[in-house]
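Before I ask anything, let me first share the structure, which is written out below as structure tokens.
Apart from one protein chain that is not included, each protein chain of the complex appears where it belongs.
== chain A ==
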Amino acid sequence: MQVGLTSYLIVAALLFCLGLYGVLTRRNAVAILMGIELMLNAANINLVAFNRFVAPAAVAGQVFALVIITLAACEAAVGLALVMAAYRSLETIQVDEINLMKW
């Protein structure tokens, strides 16, 4: 059985929605970060699948996916560093408890 473009897009869309759901419902900053990683991976699956099925002549999609993987790694590094710094002074990483500033 041939796996077509649509199957990949459905998986990616599901992954994206799961990630977004995690970002919107989780209260732990690290869990939110994991949701964001899921969303980035959804974009990656899209890019690689489109590269294979829509524009197989060039590898732009695969290069784009590699760039996003690198960015995700940088983002995790910076994000976890910020979470660490926040934990040291605020002693929590639950985002609903980080609320010194409100309107």
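Here is the rule we go by: contacts are C-beta pairs under 8 Å (C-beta built on N, C-alpha and C of every residue); 3 or more make two chains touch, one makes a residue touch a chain; residues count from 1.
One rule holds for everything that comes next: contacts and distances are computed from a predicted model.
J.: Match the chain absent from this complex view to the correct UniProt protein name in "Nucleotidyltransferase family protein", "siroheme decarboxylase", "NADH-quinone oxidoreductase subunit N" or "Cytochrome b".
T.: "NADH-quinone oxidoreductase subunit N"
J.: Please identify, in ascending order, the residues of chain A that touch the omitted chain?
T.: These residues touch the chain not displayed: 9, 12, 16, 19-20, 23, 29, 32-33, 36, 39-40, 42-44, 46-47, 49-50, 54-55, 58, 60-61, 63-64, 67-68, 71, 74-75, 78-79, 81-83, 85-86, 88-90, 95, 98-101, 103.
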